[in-house]
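Notes follow once the structure below has been shown.
== chain A ==
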Amino acid sequence: MSAPPPGVMLETLRKDIRLEWRSKDAINSMLFFALLVVVVFSFSFDPNAEESRQIAGGLVWVAFLFAAVVALNQTWARELRNQVLDAFRVSPAPANSLFLAKAVGNFIFVTVLEAVMVPLFVVFYKLRVLGPAWQLIPVTVLGTWAIVVNGTFFAAMSLRTRSREIMLPLLLFPITIPALISTVEATTTILVGDPTTSAKFWIVLLATYDVMFTIACLSLFETVLHAE
Partner candidate 1 sequence: MKKAFPILGVLTAIFLSYALYLALVVAPREQTMGDVQRIFYYHVPSAWTAFLLFFINFLASVQYLVRRNPSTDKVANWILITVAAVTCIASVVIAVVPALKEAMPKDVQPSSIGTTGIIIAVAYFLIRKFFSVEAVDALAVTTAEVGVVFCTVVLVTGPLWARPVWGIWWTWDVRLTSTLVLWLIYVSYLILRRFSSSGQTPVMAAALAVFGALDVPLVYFSIWIFRTQHPQPVIGGGGSIDPRMMHVLLMNWLAFLCFAYLVCWSRYRLEIMKREVEEAQALESLLEPGSMAR
Partner candidate 2 sequence: MNFLYAAYGATWAIHIVYLITVARRYIRLKQEVDDLNKK
């Protein structure tokens, strides 16, 4: 399993982005869905400012997780509709390029959703970051990649199953639990800003998780794609 040539991957990525951009309906409904998630959470958990900082970490990441699942289901569904998957399996391009292209595409897509949800959360929950705010960047990047890399892999796996929409979260959630713990703890630590605690350990753990599972996905994707 050597590193895939960037050419194929970038092409596929560009194609995906172009397709998403053209199908503005899908983007708009996803953005609206993200907004709805934040609003529903705000109605369900309506604490005063101090408590909200404690639980905001958890709320935000659960919201991201649900939005990501909906996004992931979307992107593979389109491939299936046009039988792109079969065409790709037959082509000589390495399976890993397809996987990386899809994963990076999903990552960009989910990040856009997060960019919409975060200001809304800040407004509704009157959040202020008391700790080192710059640390939120590695946390968000690593955390989103953790969800997306496994999500893309399991979405590909659930394509060949019945009830595929429920299959994805069913497979994804248990596996992402350590990543979820890390992101929530890191975010909460940064928001609360207690000088005795540091999010650095959680960031390192997240990075470890990302490396391990990216390698696992890249190693096994070819097998899963061609399994027949």
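Methods note: contacts are C-beta pairs under 8 Å (C-beta built on N, C-alpha and C of every residue); 3 or more make two chains touch, one makes a residue touch a chain; residues count from 1.
Basis for inclusion: all candidates are chains of the complex that A comes from, given by their letters.
Remember, it's a predicted structure, so these values are computed and weren't measured experimentally.
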> Which touches chain A in this complex, 1 or 2?
Replying inline: 1
> How about chain A: which of its residues touch candidate 1 in the complex?
Replying inline: 150, 157, 160-163, 167, 170-171, 173-175, 177-178, 181-182, 185, 197, 201, 205, 208-209, 212-213, 216, 220, 223-224, 227-228
